[in-house]
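The complex appears here without one of its protein chains, the remainder shown in place.
Labels for the chains are A, B, C, D, E, F, G, H, I, J, K, L and M, by order of writing; each one numbers its residues from 1.
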Amino acid sequence: MTDLAIIAAISIFTAGFTIAIGAIGPALGEGRAAAAAIAAIAQQPDAAPTLSRTLFVSLAMIESTAIYCFVVAMILIFANPFWDAMQVAAGG
Amino acid sequence: MTDLAIIAAISIFTAGFTIAIGAIGPALGEGRAAAAAIAAIAQQPDAAPTLSRTLFVSLAMIESTAIYCFVVAMILIFANPFWDAMQVAAGG
Amino acid sequence: MTDLAIIAAISIFTAGFTIAIGAIGPALGEGRAAAAAIAAIAQQPDAAPTLSRTLFVSLAMIESTAIYCFVVAMILIFANPFWDAMQVAAGG
Amino acid sequence: MTDLAIIAAISIFTAGFTIAIGAIGPALGEGRAAAAAIAAIAQQPDAAPTLSRTLFVSLAMIESTAIYCFVVAMILIFANPFWDAMQVAAGG
Amino acid sequence: MTDLAIIAAISIFTAGFTIAIGAIGPALGEGRAAAAAIAAIAQQPDAAPTLSRTLFVSLAMIESTAIYCFVVAMILIFANPFWDAMQVAAGG
Amino acid sequence: MTDLAIIAAISIFTAGFTIAIGAIGPALGEGRAAAAAIAAIAQQPDAAPTLSRTLFVSLAMIESTAIYCFVVAMILIFANPFWDAMQVAAGG
Amino acid sequence: MTDLAIIAAISIFTAGFTIAIGAIGPALGEGRAAAAAIAAIAQQPDAAPTLSRTLFVSLAMIESTAIYCFVVAMILIFANPFWDAMQVAAGG
Amino acid sequence: MTDLAIIAAISIFTAGFTIAIGAIGPALGEGRAAAAAIAAIAQQPDAAPTLSRTLFVSLAMIESTAIYCFVVAMILIFANPFWDAMQVAAGG
Amino acid sequence: MTDLAIIAAISIFTAGFTIAIGAIGPALGEGRAAAAAIAAIAQQPDAAPTLSRTLFVSLAMIESTAIYCFVVAMILIFANPFWDAMQVAAGG
Amino acid sequence: MTDLAIIAAISIFTAGFTIAIGAIGPALGEGRAAAAAIAAIAQQPDAAPTLSRTLFVSLAMIESTAIYCFVVAMILIFANPFWDAMQVAAGG
Amino acid sequence: MTDLAIIAAISIFTAGFTIAIGAIGPALGEGRAAAAAIAAIAQQPDAAPTLSRTLFVSLAMIESTAIYCFVVAMILIFANPFWDAMQVAAGG
Amino acid sequence: MTDLAIIAAISIFTAGFTIAIGAIGPALGEGRAAAAAIAAIAQQPDAAPTLSRTLFVSLAMIESTAIYCFVVAMILIFANPFWDAMQVAAGG
Amino acid sequence: MTDLAIIAAISIFTAGFTIAIGAIGPALGEGRAAAAAIAAIAQQPDAAPTLSRTLFVSLAMIESTAIYCFVVAMILIFANPFWDAMQVAAGG
Partner (left out) sequence: MTDLAIIAAISIFTAGFTIAIGAIGPALGEGRAAAAAIAAIAQQPDAAPTLSRTLFVSLAMIESTAIYCFVVAMILIFANPFWDAMQVAAGG
């Protein structure tokens, strides 16, 4: 098992793990916020624009934590500095 | 156990793990949002169009976290850069 | 333990794991949405068509996450690119 | 421990694991939907036909995730492509 | 540890594991549905026939997931194709 | 550690594990159904016969999943086909 | 570590594990049913005989799952067929 | 590590494990039943004798599962048949 | 690692484990019963003697499961029959 | 790793584990009882003496389970009979 | 496995783990705060500006804990002092 | 790995583990009691002195379980009898 | 694997673990406090300044626990005394 294989294996697993676990919280949080918004619109239809705007800002904030995870996963797959350094070392 | 086999094995497991775990949160979140929307329509049938629109936007946001997981799983199976690099190295 | 056996073993386990874990979330989410729809129809029978339509769209969205898992499981069993590559390598 | 034994052992365990874990979610989801339907019929007996129809459609959707698991378990036991390939390789 | 012993051991454990874990979900789901039905009959005794029928259909659907697990457990103990193939191989 | 000892050890553990884990779900489900029935009788004493009958049918259905586990445990202890085959092989 | 010691050790552990885990569900289920019965008697003292009878039948059903576990534990300690067979083999 | 030490070690651990885990369920179940009884007496002081009697019968039933665990723990420590057989074998 | 050290180590760990885990259930159960009693006295001060008596009987029953654990822990530390037997064997 | 070191290490770990785990249940149970008492005094200030007395008796009962754990931890650190026996054996 | 590979592997895994686990809490907390804000606006539309401001301050506070995790993950990937020291040591 | 290092390592880990786990229960319990006290004062401001006194006594009781853990952690770090004995043995 | 690599690896993992786990509690606690504050402002807009002040003090207290974790993580990465001592030892 070469060093390159170790780095590749751990990068692959971590990328999947990161986005898989990182999707649980945002999905549940967004579901909760969306459910509250829908119930609120049904209760107060006149305030729908304000409610929608608040909902979208909130969803964006919550989604941002999922985006962090996605960014880290993508960095690990396509722009992994350790992998690059290892390949340079292996090829040097 | 060659390096190629390690990369393949870890890629296969991670792909399945990613989409399996990544499906839990969105499914529960969407179920919650949908339940809220259905209850809201029953309570305020006149606001059904607004509620449906809010629901679909919310479902799309929540589904996006599942899509991230699916994309990572597909990348790991069909466009895995580590696998490609390893095959080049093995065949070079 | 040859490389082929490793790939086969990990593919078999991951396929089962993926669909088994991936079925929990959608089943619970659909159960919640369906329960809400049934309660809503009982409360507002006149809105049954709208409620049914919203329910079916929601069930489809939630089922989609189970479908992702099923697709990945089927790919791992019947169209596994790593298995194909390994067999070519073993037979080459 | 030959390769054939590994494949057989992992197939047996995965088949049981898949259907065992895969039965938890659907059973709970169906229980929830059924409980909601029964409560709804008691509350609104006139809507029983509509409620029953909605319940059966929902049960079918939820049962489908259990069916996926059962199908994968049956494939792993009786139509396992990796087992077939391994037996050909062993007997070839 | 011969191959036959591995297959036998893993089959025994998986059979028990499958039915043990597979009994949790259906038992809880049936308990929930039954509780709802009993409460509904107490609240609306006139609808008892309809409620009973809905309950029995639901119990049958939920029990089906337990049956899947029982079938897989029985197959693994009494009609295990891997065990048969291994015995043929051992005796051949 | 002979093959016979492996089979015996795994059979003993699985028998206990099966009935121990398999008793959790039915016990909780039956407790829930019984609690609902008792509350229902207190609320509607006139419907006691109907409620009792529904309760007993439900308890029987739920108990059936515990029975499956007990049957598997008994088979593993007293009519284990793998143990029989192994003893024949050892004595042959 | 002789085969006899393995069988003895696994039997001891499984007996304790079986009754320990198997006691959780029945105890909680009986607690729930008893709590419901007590609350029901306080609410409807005239129906106490009917409620008590229903409670005792239910407790008996729930206790039966604990009894299964106790029976298996006792069999493993005092009438273990694998232990007997092993002792015959060791003494033969 | 002699066989005797294995049996002794596993017996000690199992005895403690059995009573420790086996105490959780009964304690919680009894707490629930007692809480219900106390609330019921406060609500209906005239029915105190009936409620107390029902409580004591229920506590006895629930305590019985703890007793099973205590009995098994005591058997494992002071009347362990495997330990006796092993000592005979060691001294023989 | 001598046999004596194994027995001593496992006895120490089991004693602590038994009382630590065994304290969780009774403490929670007693807390629940006490909370119910306090709320009941506030609601019905005239029934305080009856409520106190019921509370103390219940606390005694619940505490008994903690006592079982404490007894087993003390036996394992100060009157461990396996330790005595081992010391006799070592000194013999 | 000498026997003395094993005994010392396991004693240290068990002492900390015992009191750490053993503190969870009592703390939560006391918190519940205290919360109930405070709410009860606010609701019925005239019964404060009775409520306080009941609270203190209950806290003492619950604290007793924490005391058991503390006693076992102290015994393991400062009056460990196994450690004493081992030191005698090592120094003998 | 060189030291450099160890540092790289552990850095990759920790970066993903940190942001994945660190995203759960903030996402759920923000979902809760957002749901409360939306419900509050529907109930008191006149206070929307005050509510929005309080919501945004709170989201910023909660998001800060996710930011901490993201910062640590980025430091581990792109500015890892241990990696730099190791590379200097390896290249020195 | 010398005996001294083992004792030191296990003492360090146990000290941290003890106070970390031991802080969960008291913190949650105190939070619950404090929340109840604050709600009670808001509901019955005239009883504030009595409520505060009851709260402080309760907090002291709950804090005592955290203190036990802190004491054990401090003993393990600064007055560890096993460490002292080992150092005497090593230096003797 | 040199000592330096061990220290570096464990420092990297612990830094990420600390802030990841340490972010869960504060995020949830702040979400709860913020939700309560928002609901309170909607209910009593006149008290908004007092409520905001109380909220900010509370958020600061809760955030402090996250800050502790962040501080420890930063110390482990950038001012680790063990790493410094090890480097001195390695370079000495």
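The working rule: contacts are C-beta pairs under 8 Å (C-beta built on N, C-alpha and C of every residue); 3 or more make two chains touch, one makes a residue touch a chain.
Just so it is clear, the structure is predicted and the values come from calculations on it, not from any experiment.
Enquirer: Determine and list the subunit L residues touching the chain excluded from the picture.
Expert: Touch set of subunit L with respect to the missing chain: 1-2, 4-5, 8-9, 11-13, 15-17, 19-21, 23-32, 34-39, 41-43, 45, 48, 52, 55-56, 59, 63, 66, 69-70, 73, 77-78, 83, 87.
Enquirer: By the contact criterion defined above, which parts of subunit M meet the unshown chain? Give residue numbers in ascending order.
Expert: Considering the whole complex, subunit M reaches the absent chain at 1, 3, 6-7, 10-11, 13-15, 17-22, 24-26, 28-33, 35-37, 39-41, 43-44, 46-47, 50-51, 54-55, 57-59, 61-62, 64-66, 68-69, 72-73, 75-76, 80-82, 85-86, 89.
Here is the rule we use: only the chains that are shown with their structure count from here on.
Enquirer: Report the inter-centroid distance (CA atoms only) between subunit K and subunit M in whole Å.
Expert: Subunit K and subunit M have C-alpha centres separated by 11 Å.
Enquirer: Tell me, which residues of subunit J touch at least two other chains?
Expert: Counting only residues that touch two or more other chains, subunit J contributes 1, 11, 13, 15, 17, 19-21, 24-26, 28-32, 35-37, 39, 41, 43, 55, 59, 66, 69, 73.
Enquirer: Can you tell me, using the touch rule above, whether these chains form a line, ring, star, complete graph or other shape?
Expert: Chain contacts: open path, no cycle.
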